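Only one protein chain is missing from this complex, and each of the others stays in its spot.
Lettered A and B in written order, each chain numbered from 1.
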Amino acid sequence: MRALLLSVFAFLTALSAVAIWWIPAPPRGQTTILWASSENPFRRAQIARFNALHPDLLLQLDRSNNRFDKIIVQTSSGVGPDCFDVLTSTYLQAYVESGVAWDLSAEADARGILVDRDAWPSIHNEITYQGRQYGYPANAGTFLILYNRNIFDRCREPYPPAAMTWEEFFALLRRVAAAAAGDGPRVWGTNAIDYSGRMPAPFLWKTLFYSQHGEFFSADGTRPTIDTPEIRTAFQLHHDAVFLHRVIPSAVEMGTLTGQGGWGGGALTQFAEGRFVTIVSGKFALASLRGFVEQQKSDLARWEADPERRRREPRPEVLRIGVVPLPHFPGRPSTGVALSQTVVINPRSPHREAALTFLQFLASDTYARMVEIYGMPGNPAKVRYDYPIAHAELAEHELTRAVAESLQHGYQTRKSPFLLDFDVERVLMEQIFRLESDPQLDPAALVREAQRQLDELLQGNLARDPRLAKLYRARAAAEPR
Amino acid sequence: MNRELKIFLKHFCLLFLGLSMIFPFLWMAGASFKPNAEIEHLSLLPSEAHPDNYAIVLRQIPDPHTGQKLNLDFPKWYFNSFFVAAWVTSLQVLTSAMAAFAFSRLEWRGRDTVFLLYLGTMMVPSVVLMLPNYQVMVKLGLVNTYRGLILPMAFSAFGTFLLRQFMITLPRSYDEAAEIDGATPLQLFLDVILPLTRPGIVALAILTFLGNFQSFTWPLVMVKDDYLRTIPIGLLSFQTDYGQQTELIMAATVMNIVPLIALFIVMQRQLVSGIQLGGVKG
Partner (left out) sequence: MKRRQPLVVGLFLAPNLAGFLVFTLVPVALTFAGSFTNWSLRPALPLEFVGLQNYSRLIHDRSFYLYLYNTAYLMLALPLAIGGALFLAVLLHGNLNFRHARNRARATWASALVSALSAAALWFAGSENLACVVAALGALGTLGFALGSTAYRTTFYLPNFTAGAATILLWTQLYNPNVGLINQGIARVGGFFGVAVTGPGWLTSTRSLLGFLPWPEWFNNGGFGVGAREAIMLMGIWAAIGGNNLILFLAGLSNIPPELNEAAEIDGAGGWQRFRHITWPQLAPTTFFIVIISLIAGLQGGFEQARMMTNGGPAGTTTTLSYYIYLQGFERLDLGYGSAVAWMLFLLVFGLTALQWRRGARDGAD
């Protein structure tokens, strides 16, 4: 037994020696900036470019995939990355409220990264909160309808028009999906499911809600405005799309392997394979679709080179997409939510100055050129439509123009200091999941239930925080009812 | 009933249960050879074997999506997972066995009360402990170090409780015989009790090693630098904002667990032969 113990610990000591030997030497004379973001096909080139431009700085990636709990635990304990990505204003609000996002309003102008002047107006709320600036957009985007041209051609249907109402859109999807499926496996009309969370979530209702320029709060933020025509309509049409038109699968039906890792991924693969006629997506789809089209093209080349296969199999298709703006409601313009990937600085980082330099890089022409391949620069003045096209099938320039157009009409919902968007999202999500689980449930009743729960949560917040209650009373008194 | 037939029937039942257990592994192994487009299909086999996934993970060939080799270091992740799990397991088994000895073979006042307190700490949900625990690590300066990955996991009430349960079954006569021989408590512990507790120790070692090799939540917050990544944290590299490369995750996972299965086969044999060897020695 003694011999065993000794040999185990001797082995561990040897392992430790290996581990210590394997630790890379710390960079000499350089300030390291740790950026918590996710790997993407273009990230490495961007980092290499920044490091080449700034020999005194060393930008490194912490591939943590923007896990909220990780950033919160690390940063609120005083360590944590120097800067990190924030996706959507819902998270920005939570980070700001938890004190882990640095208010850089004072520095922004001098550094040339003032979003009020530079960025698309529709994404300002993705970067600012209660009038203060907390970061700089690494890219911007909106949602559009991408459609599979091959399916429309095969069914001899005209491509979707640039402007159509939601009713027309659903009718079109019903027709094309039925024709595309024929006697074969089912083809769905559209895929509007949000894969950015921990699991797939219904997204169509949100698209419908934003399409009416809906708001979750009254102008002064004192009342959640949930039981309103906008949300009732969105819930009802969502219900119809799932149970009446049957053009969209429910999120749980889609809750397959696509669960993790951001918008797109598996959903885009299914779209590219022809299992969906259209998909509600954005320009970021290019990041995944390029690789997919590349593989389809090489498969086509193999088919052409192989007479045996040519006799046996039909010619493999290469995805060709088209793009139209989101449908609209009668008498209203097409609109939707605008998004950005915002880089925010850790207020307790010792390298805040260096991180600001990185934000300046995000605002530069160099970076804008690099990001345009799969996204939109945060500054409309930096959008150029002349980058080299890699895949004409993917309507690359058409997409860029369409996104730029809809960024003009896009918006961000307002926030309330009295109730986090997290709560609004969770409560509504729970009701929409209920809606999808049972066709008998009345959408209007679910909306009423959500309103009730959120009122209760807001009152609870006021009861716990006297300063919040004071602000609430002041705002409520100012509002003429 | 015929004895041989009975044994045959036992095998028969075990086989079908075993099939349900093996299914996820088969599917995963199959998926690791699929191209990305087929990952979602339930079919076990790819339409055309695609062993490139392994080569991409091991950086032998570039990732077709980007035309570049992946920016990762699978062998280092593997080393880190092994290194951390080996340290945690050794420390945990040793300290747990010592504490369990004190809680079962030694007589002292308040022993069971202290033990219940020990157990009590396991009952506080770990979700709320995460932040305070992390703040303690910050105070100690252990964030982003190997020690920060190893030390908090190395002392557990779980192991102490488990080994105590094994130690209390041993007859008192061993202790008395040792005392008559003039053995010190340390000798009693090392030469009598530890060998007799072998099945418990092996079980604890298996659970601790595998649990820590694959643990996710703690390393996720502890690790900042790339060189400290363990396998579960490394696998995050295959998830991007633009979708996840499930086929690469599957290939990496298969490479991750095949050696672990081999290790398990070796370890679990110790589980069976424990008492016979212990009996001879004790």
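Just a few scattered comments:
We take it that contacts are C-beta pairs under 8 Å (C-beta built on N, C-alpha and C of every residue); 3 or more make two chains touch, one makes a residue touch a chain.
Model, not experiment: these values are computed from the prediction.
Note that of B:Ile56, B:Leu72, B:Ala86 or B:Ala102, the residue touching the chain absent from this view is B:Ala102. For the chain missing from the display, the contacting residue among B:Leu58, B:Ala177 or B:Leu210 is B:Leu210, taking the whole complex into account. The set of subunit B residues touching the chain not shown comprises 3-4, 7-8, 10-11, 13-28, 30, 40, 42-45, 94-96, 98-99, 101-102, 106-108, 116, 118-129, 131-133, 135-136, 140, 151-152, 154-155, 157-158, 160-162, 165-166, 168-169, 179, 184-185, 189, 199-200, 202-203, 206-207, 210, 214, 216, 232, 235, 246, 249-250, 253, 257, 260-261, 264-265, 268-269, 271-276, 279.
Counting over the whole complex, subunit A has residues 68-69, 72, 76, 94, 97-99, 197-199, 201, 250, 252-253, 255-257, 259-260, 420, 422-423, 426, 429-431, 433-434, 436-438, 460, 464-465, 467 touching the chain that is not drawn.
Here is the rule we go by: only the chains that are shown with their structure count from here on.
Subunit B has its Cα centroid 36 Å from the Cα centroid of subunit A. On the side of subunit B, the complex with subunit A involves touching residues 35-37, 39-40, 63-66, 68, 71, 76, 79-80, 82-83, 86-87, 90, 94, 130-131, 134-135, 138, 143-144, 146, 190-191, 194-195, 220-221, 224-227, 236-237, 239-244, 246. Contacts from subunit A toward subunit B in the complex involve residues 1-2, 5, 8-9, 11-12, 15-16, 18-19, 22-24, 34, 38-42, 44, 60-65, 67, 69-70, 73-74, 76-79, 81, 87, 195, 256-258, 260-270, 272-273, 284, 287-288, 290-292, 294-295, 341, 374.
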